[in-house]
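Of the protein chains in this complex, one is absent; all others appear in place.
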Amino acid sequence: MAQSMLGAFLAVATATVVAATAVAGVALWRRPVDPTAVAWSATLPWLGGHEPETHAWNRFHARYYPMTLVLLAFEMEMMFMYPWAVVFAELGTKALVEMAVFLALLSLGVVYLWREGGLAWQ
Amino acid sequence: MTGTWVDIAFGVFAVAAAWFGWRVFVTDSMVRATFSLLASFLNVGAILVLLLAEYLGVAMFFMMGVEMTVMAIYMVAFMMNPAGLNPMQMVHQPRVAVVVGVLSTAGFGAVALAADLDTVAIVDPDGTIRALGHELMGSSMLVMQVVGVTLVATMVGAVVLSAASGRFGPADVGSVPPAIVPGDDTTRPGVDVGGDGGGHDHDHGHGGGAHGHDDGGDA
Amino acid sequence: MTVVTVLLVAAVLLGIGTWGVLSQQSFVMIMMGFELAINGVMLAAGALWRFTSGGEPRGQVLVVVAMLVMAVEAAIGFALVVAVSRARRADTTEGIAELRR
Partner (left out) sequence: MIEVAGAAHPVVGALVVVAVLALGAMAVAVTESVVTAHVAGSPLGSAWSRPWRRAALVLARPQPVTERPDTLLWVLAPAAYVGMAALGLTVLPLGTVWAVADVRTGIVVLGSAEVLAMVAVFLHGWAPNSPLPLVAGYRFVAAGLSFLLLSIFVLIAAALPAESMSFGRIVASQEDGAWNVLRQPLGLPLFLVVALAVSLHGPLDVADAGELAGGTTAEVSGPARLAWGFARRAMLTTYAVATAVVFLAGPAGPLLPGWAWLAVKSLAVVVVLVWIGQRTARVPVERFVRVAWTVLLPLSFLHLAIAGVVTLA
């Protein structure tokens, strides 16, 4: 059975790679702008015709730092919830209560984030 | 899949994991560094699937995908020169680091070679997920609830440190010296806003350092 | 694929991670080094679980705990980066002069 599990993942991997490669082929097929026709714009971003005011590859401050950090901690609960889901029906109320306590605990963190204004753009 | 194919797949994933891990610290582009680390994680996840730890391997894809996306945000925000357009050296004590790195590999590897580990076949390879579920709901229940408390503490700590303003105004009031000119952030003692100020006096040649702090747009 | 070969791969990842932690100056790059080292630890734990424990579920719990360490390290580490950058405008270890005193 273990071998058939690996066989299943071989099929998963093959399909993923084949589909991705096919699209990579299309995306590779690029037709460059004739640089003699539009000389100045040939190496600048197009931006719908606007002149770029900044270099894009500069430092970029995202405005949602606290949310990302709370998510990092919060999503750890997934590691416990998936196996929990599999044995849930078997264990019944005990499993329900246990996960309710766990999630209630974690929700405190989210509530704190919300109350501190961490969901607004910083 | 037969044993030979598993060995071949393991070899490919192992080499890829190490190679991408090495690329993290030699590429100039911060986004490439971050997603090289992700690629290393994905290959280790694939090895875990080969090791029949199906759930842990696949979950690695999930968890590390999120973690590295967040990592990329911070890499671009807090590294001068995120795209690596100006090659620069951002390292210190390089020789010591290499020696210690090699030594730790050798030491750990020697332990692996020397330890006389008995191979025990997995009793129930198809029941590993269910077994983990029973473990977490049974004898490791305390682990899970302690983890819950740890995570809450982490979330609160992260919000306290990273939120610019809480319910009661700016988060760093009182923790920083006031500005010389009222309201002018740039005249605060100890704040470096010059193009080539004291905070960045080591050997990375670039021009986009401190003045890039405020360049970011709104997402 | 034997327990020894997998542990050797884990050792290589651990070594590269250690090298990264010690040689990098930027906070975020140092954290990348830590994460790569933990990556090696998780692989080693997976190998020992597979080959020496007979599928004992606690071995899997160990990997989950390693992942937890990584998440906590990342969350608090990034938060510190933001806080230090906001207060001191520094983003490398050398940038915080106070730590030298």
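Labels A, B and C are assigned to the chains in the order they are written; within every chain, residues are numbered from 1.
Quick note on the criterion: contacts are C-beta pairs under 8 Å (C-beta built on N, C-alpha and C of every residue); 3 or more make two chains touch, one makes a residue touch a chain.
This structure is a prediction, so every number in the text was calculated from the model and none was measured.
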Visible contact partners (per top-of-document touch definition) of the missing chain: A, B
Interface with the unshown chain - residue positions in chain A: 4-5, 7-24, 26-35, 41-48, 52-57, 60, 62, 64, 67-68, 71, 74-75, 78, 81-82, 85-90, 92-93, 96, 99-100, 103, 107, 110, 113-114, 119-121
In chain B, positions touching the absent partner: 29, 31-32, 35, 38, 54-55, 58-59, 61-62, 65-66, 68-70, 72-73, 83, 85, 126, 129, 217-219
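The definition used in the following text is that only the chains that are shown with their structure count from here on.
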Inter-chain centre distance, chain B versus chain C - centres from mean C-alpha coordinates, in Å: 7
Residues of chain C touching at least two other chains: 64, 67-68, 71-72, 74-75, 78-79, 82
Interface hub residues of chain B, defined as touching at least two other chains: 6, 50, 52, 55, 59, 63, 67, 70, 78-80, 122, 125, 132, 134, 136, 147, 151, 154-155, 158-160, 162, 164, 213
Chain C residues within the chain A interface of the complex: 64, 67-68, 71-72, 74-75, 78-79, 82
Contacting residues of chain A [partner chain B, same complex]: 1-3, 5-7, 9-10, 54-55, 57-66, 68-80, 82-87, 91, 94-95, 98, 101-102, 105-106, 108-110, 112-113, 115-118, 121-122
Partner chain A, residues of chain B touching it in the complex: 1-2, 6, 49-50, 52, 54-55, 59, 62-63, 66-67, 70, 73, 76-80, 82-83, 85, 122, 125-126, 129-130, 132-134, 136-137, 141, 144-145, 147-149, 151-152, 154-156, 158-160, 162-167, 208, 212-219
